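Heads up, one of the protein chains got dropped from this complex, but the rest are sitting where they should.
For reference, chains read A and B in written order, and residue numbers begin at 1 within each chain.
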Amino acid sequence: MSMTPILETRNLHRRFRVSQGHFKPKATLQAVNGVDLSVQRGETLGIVGESGCGKSTLAQMLLGLLPATSGEVRLDGRPIADLRRVDFARRVQPIFQDPFSSLNPRKTLLDIVTMPLRVHAIGSRAEQEARARTLMDRVGLPAGFADRYPKELSGGQRQRVAIARALVMQPDVVICDEPTSALDASVQSQILNLLMELKADFGLTYVFISHNLSVVEHIADHVAVMYLGRVVEKAPVDAIFDAPQHPYTRALLDSVLTVAPDAGVPELALGPGFPNPLRPAPGCPFHPRCPRAFEPCSTIPPTPVPAEGRGAACHLTEMTPRGAAA
Amino acid sequence: MGALLTVDDLRVDIATPRGTLRAVRGLTFSVNAGETLCIVGESGCGKSMTSLALMDLLPRVAKRSAATLNFADTDLSDRRKARRIRGNQMAMIFQEPMTALNPAFPIGDQLTEAYLHHKGGSRAAARARAVEMLDLVGIGSPAERLGQYPHQLSGGLRQRVMIAMALMTDPKLLIADEPTTALDVTIQAQILRLLRDLQQKLGIAVIFITHDLGLVSRIADRVMVMYAGAMVEEGTAAQIFGAPRHPYTQALIECIPQPGRTARGTPLGTIPGVVPSLVGQIEGCVFRSRCPLARRECESHVPTRGAEGHRWVCVDDAPAPALEGTTR
């Protein structure tokens, strides 16, 4: 843990002012609320959570597309606010969820994949195209596709184009925001396999954001679980999936419908009350739905999970020494 | 128990500039009273078209035909008779409740509309029924909810309202097209439990359409796997997941990461190739362009094998390598 993480966040916050309608005061949405995370070079950090937990806002901030309200994102220990936009872009690249909106419909695939190189004026036009063609070949696109338009491609093929574009500048970190959520199962497995191969070949570091826990379990080394803008638990993948500490993590895992014909639909001991992100509960934000909530949960916020290391932001685990469950 | 719904040789043809797109190619199946039939497949396999065809909700360009389309002794191909069944004894739940509910009307009006149409009676009686149904699907203070508009409800609540709406007319068959796909996993589990409890309590048969194999394994009595508009395999959940016989079913199960069975970080199974064009006829097996076992025989007529309970469409009758069912 003494190595400098390649990408980390320090007490990262992002607030949005949300209109509640005419003549009503604007409300504040804490989309990301004090997130401390770190990724070591060559690792895959999985981030899971349900809609509205702030994982997509976090992805935008990790890509430098959205400034922090407070706190900072660091690359190799340096705050990205101090880095030049173009220098940061060479090292951190995105893969987005929707392969239909992530490719410009008016450009050929070759134009799409060479775009980052042209923006950075790397190499001659011929060199740019050669590099793009090599990568398109590497991600499994047939050679004849270079002059085609996105419309002519299937969802899986489009996602391969997006991957080629993300890798064409040889970045160190790739932020994958739900990269397979829009795909069919048979295509999803192809893309996941490809991502795993590319990671090994190019020594990539992934931040893999998904609501699909089975996928995250398969691909991630470390996993952070988010709830209402906070990281509620963070641990190596084995620990999270084999011995979850936080009641919310447990509920999430229980609700995953793995192939198990006799298991039936799981019964979750969760309150049905969907939280209002504009008015999170005092104390632990999860306590209104928590089956194991007790007295301090409604008043005292639990200690956040530290950036380095592991743990759960829960009063239950605070009573036992941290890490004892490993 | 006898079959509630009998479908024989159901076809949906869509006229396109490039020719006739055969979205559903001769589907034969039945649903018994009180059971859950899951129709599973990837996008473009025709599962949603099947559900729309059953409810007669197909887009104008699509043409439906069937040798038999019977619901409890009523011939559904007779559109006048079908109108009395649809939205009454047969109800439907959609994937996206936000688009299925009309944003301009309070949910109370939308809940009572079909009931008043089919059952008649007073508005007050219909509203009482609506309150009862909202309570049944686990919505608190149901009487106040009647005046609310769809946008005032969360996604999970909207789907509960959709279910309540479907239950208003006391249907015998519920067709659910990906009803939980847009929901978070914890909400999905709650909605699925609700559906299962209601099914047991009210004895409703359910056709559940989804792409999620894990979900299917948890709720299905019987499973029908579709590919390129055709049924490739059908059986009980135990048969489909315990001993799948069709290469497509086997490959599809291999594609999803299964905790405890697929080691973390290892390559997942894939299905190479793409779905064939649905325009025009496909001679022989629909899956043969992507099947690892494809050979000459697959290009001609492919028999349906197996007994009534478990059938599959393949030239191979050899037992497939057994896959163990897994439980976390």
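Heads up, the rule we're going with is that a contact is a pair of C-beta atoms (placed from the backbone, for glycine too) under 8 Å apart; a residue touches a chain by one contact, two chains touch by 3 or more.
Rule of thumb we're sticking to: contacts and distances are computed from a predicted model.
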Options "ABC transporter permease", "ATP synthase gamma chain", "DNA polymerase Y family protein" or "Multisubunit sodium/proton antiporter, MrpF subunit": UniProt name of the undisplayed chain: "ABC transporter permease"
Option touching the unshown chain, where A:28, A:101 or A:134 are the choices: A:101
Omitted-chain contact residue, chosen from A:10, A:41 or A:120: A:120
Chain not shown: contacting residue from A:69, A:154 or A:181: A:154
From B:3, B:33 or B:294, residue that would touch the chain that is not displayed: B:294
Those residues of subunit A which, in the complete complex, touch the missing chain: 60, 63-65, 85-86, 88-90, 92-94, 96-98, 101-107, 112, 115-116, 119-120, 140-142, 147-149, 151-154, 156-157, 162, 165-166, 169, 187, 190, 193-194
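In this section, only the chains that are shown with their structure count from here on.
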Chain centre separation in whole Å, for subunit B relative to subunit A (CA means): 31
Residues of subunit B touching subunit A in the complex: 42-43, 138, 154-157, 184-190, 192-193, 196, 211-215, 217-220, 237-238, 240-242, 251-260, 262, 264-265, 267-271, 274, 325-328
Subunit B contact footprint on subunit A (complex, rising order): 50-51, 154, 184-190, 192-193, 196, 211, 213-215, 217-219, 237, 241, 251-268, 270, 272, 274
